[in-house]
Structure formats: C-alpha cells, structure tokens
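Just one protein chain is left out here, and the rest sit where they should.
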Amino acid sequence: MNITDIFEYLGTFAFAISGIRFAAAKRFDWFGAYVVGFATAIGGGTVRDLLLDTTPFWMQNANYLICTAIALFTVIVFRKQIVKFNRTLFIFDAIGLSFFTIVGMQKSLDFNQPFWVAIVMGIITGCAGGILRDVLINDVPIVFKKEIYAMASLFGGVIFFICLQFGAHIIISEIIGAVAILVLRVYSARKNIDLPQMKDVEDDNE
Amino acid sequence: MNITDIFEYLGTFAFAISGIRFAAAKRFDWFGAYVVGFATAIGGGTVRDLLLDTTPFWMQNANYLICTAIALFTVIVFRKQIVKFNRTLFIFDAIGLSFFTIVGMQKSLDFNQPFWVAIVMGIITGCAGGILRDVLINDVPIVFKKEIYAMASLFGGVIFFICLQFGAHIIISEIIGAVAILVLRVYSARKNIDLPQMKDVEDDNE
Partner (left out) sequence: MNITDIFEYLGTFAFAISGIRFAAAKRFDWFGAYVVGFATAIGGGTVRDLLLDTTPFWMQNANYLICTAIALFTVIVFRKQIVKFNRTLFIFDAIGLSFFTIVGMQKSLDFNQPFWVAIVMGIITGCAGGILRDVLINDVPIVFKKEIYAMASLFGGVIFFICLQFGAHIIISEIIGAVAILVLRVYSARKNIDLPQMKDVEDDNE
C-alpha cells in the first residue's frame, strides 16, 4: 500500500461517508444508505470508464465495496460523534476531489484522449459521484448551486496542463495540479466564495 | 418458448406494469408511461450490460418493446380491474426479481467476472430498473426505504455461490438461489419486515 493508495481510500471513504450521511438524513434503510454511499464514491470514475469504454475500476478490486461497508459501519456506530469530525471529513473529501480529478485525467491521457477531454474527464471523475448521490436522494445537485467544487477540478486540470506545456515532469505536474485543486477548494470553502448565480428572466436586481 | 422464456416475460411484464402504474399516478401521457414502463423492465439489465461492455440485451430482440406495449395496453384498458390482480402482479414481480438476479449473475460469470462482481451484477439486474423508474418519476427510490427487496437478491446470490462451492450442478444452484430470493421476498413482504432505518444526527431515540 503506497501513498497513492492511501489518498485513494481516504477519498473513497470520505465520498462514501458523504453519501451515507445524506441518505441517513432522508431516513433510508441500511441498504439504501450503502448504495448511495457506494454510488457517491464510485459514480464519477464509473461514468468516466463507460465514456472511455473500459471496465469500471471498481469491478477489478473489491476494496471499494469494502471501503463503503466500513463507512456505513462508521456512520451507524459513531452517528453522534461523527459531527465532531466534520472538519477532518471535509479535508478527506477535498483530498478525494483533487486525487480523483488527477487520476481521471491521467487515465484519459493513457487512453490517448486529447487534453481537453482529459480535463472534462477529470471534472467528471471528481464531481459526477456527488451529482449521482443527489439524484438518488431526489435533491437538486449541490454542486450546481453552491461553492467552488467543480471549478477547483477545472482549475487544477488547467494548471496540470500548463505545467506539462512548460516541460515539467508528469508526476510533478500532477502533484502541482492536485495541490492547486486542494488549495482552491479549501480556501473557497473557508471564505464562503461561491460562483455567480444565474438570474431568472424576471429578476430586476442586476 | 421454454420455461426460462416464460419467467423472463412474466418478469418483464410485471416490471413494465409497475412502471406504467407509477407513471399513471403522476398523470404522465401514454408516451411517458411507456418509457417509464420500458425503463423499469430493461433498466437493470441495461446497466449490467453497459458495465460488462456488451450490447444491451433488449437491442437483440424486439420482444421487450412488445411486452411493454402489451403492459401499457393492459393498464389503459383494465385500469379499474387491475387492482384486483395486485397479488398476482406482486408474485410476477417477485418472479422477475429472482429470475433477473440469477440471469444477471449467470451472464457476469459467462463474462469471466469473479463471483463478488456477479453478485453485484445480480442485484443491479434485479433492482436498478426500479431505481431508474423512481428517478424518472422524480420520487425517492422505494427500494432504498422499504421492504426486503435488494437484500433478497443478495441473499439468493450468496446461496447460489454456496451451492456451487459445495459442488452442486450450476442449474441446480441457480434454481435454489432463485427460490431463495422468491421465498425471502414473498415472506418478508407478507410479514412486513423492513431493514433497519438509518438515524439522523439529531435523533435521540436509539
């Protein structure tokens, strides 16, 4: 188990916890919570793999199912204590976002996709799981309304690309891209920075 | 038309009827009801086939489209009488669940997937159609909140696996697995057995 595995399972765990807690707020049963947690954790990578026409990553390794089971157990047993760890879980989630984005981009480049496709795939890998979670619990996807989330993926993807263009080694470029996502995500959440909202036709207050 | 065909079309018919009735309760038009019925009937197997990277089964045979058309016609013409057949339709639906689960597992094993993937694919084949139905009618998926449904798929899949491990013939193992799903599904519905519900952070009544 090397450092990238650790990031991957931290991210998977945090994403699964997020899905399970949303499901708990809607009083889903254990099975429902497990499915929503799993879908949140693997949804983005699965959409990416279907678009790239390759076998979804979680079918090659049972660890993602196990990781989700641990997350479910954690939420059930430590239900009251877990709110104290919200800040830690937020950091894990941000690590997941930055890690999944870069992994998604790397995989797309390995499949000989152009860089603009890789950036889209990075955003999908990082964000589609959360969108799927919100569709399954029948809410409007949060990522469409609040905070800098997908924009952080996009920003890191572009940074990654620029680093490569300037001749940086791919590993170095990936690390810089991932750190860029993490910093932008954490900074914008702390400062409550949102993207501009769309206005409806009737709105007058421009 | 052999015995497995009969099970398959009974299940398809029952799943389509379920989708069409939910759509009718939301006052969809005929086209909407047809699409929801079709998605309920073929959604699970389609997700499975996309994950296994093979052509969706319903594209090889127009019978599923025809079966859904018959279901739509049945609901439109026998709207008032159909409630009397709820018990029969429930049995058909349970047959569909057990049949689709085992078919999904069998197909995954044919694609050289490990057994744990086959069990997941069995659950997806049996349950994803109903989830897709509820997403399309903009409801929270019922399977996440009520009754023993997906758990019956999981249970039957494990029974199937255990039988194989003990050296039983694959056909025998499949029949035992399918019967296990059917019995657990019907028994739990009759006894109103639900899975434990998740609790939210604020809940005090543990």
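As written, the chains take the letters A and B, and residue 1 is the first residue of each chain.
Going forward, contacts are C-beta pairs under 8 Å (C-beta built on N, C-alpha and C of every residue); 3 or more make two chains touch, one makes a residue touch a chain.
None of these values were measured; they are calculated from a predicted model.
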item	value
Options A:A14, A:V143, A:L164 or A:L184, residue touching the unrepresented chain	A:V143
Residue among A:L10, A:A25, A:L51 or A:V158 that touches the chain left out of view	A:L51
Touching the absent chain when the full complex is considered, from A:T55, A:T74, A:Q113 or A:S188	A:Q113
For chain A, the residues touching the chain missing from this view	50-51, 53, 113, 116-117, 120, 131, 135, 138-141, 143-146, 150-151, 194-201, 203
In chain B, positions touching the absent partner	20, 23-33, 35-36, 46, 50, 53, 55-56, 59, 62, 65, 75-76, 79-80, 82-83, 135-138
